[in-house]
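So that we are looking at the same thing, I have put the structure below in structure tokens.
For this view, one protein chain was removed and the others were kept in their places.
Chain IDs A and B follow the sequence of writing; residue 1 opens each chain.
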Amino acid sequence: MTVPGFASPVVAQVTAIEASLLAFVVLTALATAFARDVLAAVIVFGAYSLGMAALYTFYRAPDVALTEAAISAGVTTVLLLLTLAKTTRLDHDAVFESVNLPAAGAAGLLFAGLLLTMGDIPAIGSPDAPVWSNPDVSQWYLSESYAQTHVENTVMAVLAAFRGFDTFGEAVVVFAGGIAALIVLHREVFA
Amino acid sequence: MSDAVDDTDMADTATDTRPDDPSDASGGASSDDQGDTESDLPPHRAVSRSRRLDSEERQGTPYTESQVIMPTVKVVTPFAFTYGLFITFHGSGSPGGGFQGGAIMAAVVFMIAFAFGIESTRDWLANTVVVALAVGGALAFAGIGLVPVALGGAFLQYDLLPIPILDPVKYGMEGVEIVGIAPIVSGVLMGLFFLLASGFDSDGSGFGSGSLDEDGSIDESEPIDEGSSLEEDAADAGGDR
Partner (left out) sequence: MSVVDAALAAGYTVGDFLLLAAAGFTVLAIGMLYRAVKGPTMQDRVLAVNVLGTNTVVILAILSAALSEPTFLDIALVYALLNFLMAIAISKFTVERGGVL
């Protein structure tokens, strides 16, 4: 579980923050799933995104962390709250939802099956990981993106130049999402 | 929440709105307000205040302008908007880009809406602006992609862009991020926000039936008010249970 750029004596510290962040994320995810009150679930989901942003940051994916921050803190909570304001919310005494045992068993089996595949996944930051050591994809982008696009941020170079047509499709999907919301809500105007 | 508070609030708002226009019960109010939005210049002040009171009369709670939220939003909003612009414009050199910056700029609008009321913000930020952002962004992205095609290259082949002096590859990508993705994302997110705030149009007069006038937006305002009042009544009844 070492991270590139860190020597072996820091493994303990790296594991400490990884473990605490992962525990935070898993706990918030479970609380979101089991919360009886929908508003509480929305609030705890905001806390979940906070942990995920810190985790992405630690794994040196600042673009993903920034997206998580902007979308979750700024947009998702607000939109979910607006949706809740338009629906009826029942008052509950219990904090947690009662667990449906067959469904939990099925989900647990699926989880265990997925966990079996974890042994074949290379360690995080391993220099032998195919996603890193592949000379045709990752290394090629890392070495060629500045030479070909003159942009320091490799993520943006890949997004806007190397797979620009895909990004165009994504932007059109966002646009179509707005139109779909108009249709679903029977509106002709946004504002 | 208690009944006594509700009653006094209802009385207050009733005395406030009653002298304004006595024929307030049905859809007359919305048409009045529509006329005001066209004539009076600061619509987020006078007009929507009266419309606010009208909607509060239905809900039984006045729109309380928080002494904490409003000044804080006034201070925070310019910085947050500038930061969204920075994330958008500086996406080539630091983490970020059009998507993140557009989301932050839309969140600024959410902030303003929470501080000054969603209806006021809806009046301030016209539907034309939201639609122009989304559509303009999509068209700009497609345009930047199609210019090299017209010059005999491939779609989004930046080095064929006719940009003088500057580096066409870098500034073509910046253009895609700044005038393409960021307006689409911020426009669509603002639109989703206003759509969800107004809710489902339960009258079913969404398409076609409400367009007897030549201007769809003015004609559409009355069914929106009706629909939201119905839904708020239903929500109120649900909350009292």
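The working rule: a residue touches a chain if its C-beta (ideal position, glycine included) is under 8 Å from a C-beta of that chain, and two chains touch if they have at least 3 such contacts.
Keep in mind the model is a prediction, meaning the values are calculated, not measured.
Which of B:F110, B:W124, B:F141 or B:Y158 touches the hidden chain is settled by the complete complex: it is B:F110.
Of the listed residues A:L39, A:L110 or A:A123, the one in contact with the hidden chain in the full complex is A:L39. Along subunit A, the points of touch with the absent chain fall at residues 7, 9-10, 13-14, 16-17, 19-21, 23-24, 27-28, 31, 35, 39-40, 42-44, 46-47, 50-51, 53-54, 57-58, 60, 62, 65-66, 69-70, 73-74, 77-78, 81-82, 84-85, 89, 95. Where subunit B meets the omitted chain, the residues involved are 1, 59, 61, 63-64, 66, 69, 72-73, 76, 79-80, 83, 87, 94-96, 100, 104, 107, 110-111, 114-115, 118, 197, 232, 235-236, 239.
What we mean here is this: only the chains that are shown with their structure count from here on.
Distance between subunit A and subunit B, defined via averaged C-alpha coordinates, is recorded as 27 Å. Across the interface of their complex, subunit A is touched by residues 87, 91-97, 99-101, 103-104, 106-107, 110, 122, 125-127, 129-131, 134-135, 137-138, 141-142, 145, 155-156, 158, 167, 169-170, 173, 176-177, 180-181, 184-185, 187-201, 204-207, 210-211, 216-217, 220, 224, 231, 234-235, 238-239 of subunit B. Residue ranges on subunit A touching subunit B, taken from their complex, read 62-63, 65-67, 69-71, 73-75, 78-79, 82-83, 85-89, 148-153, 155-157, 159-161, 164-165, 167-168, 171-172, 174-175, 177-178, 181-182, 185-191.
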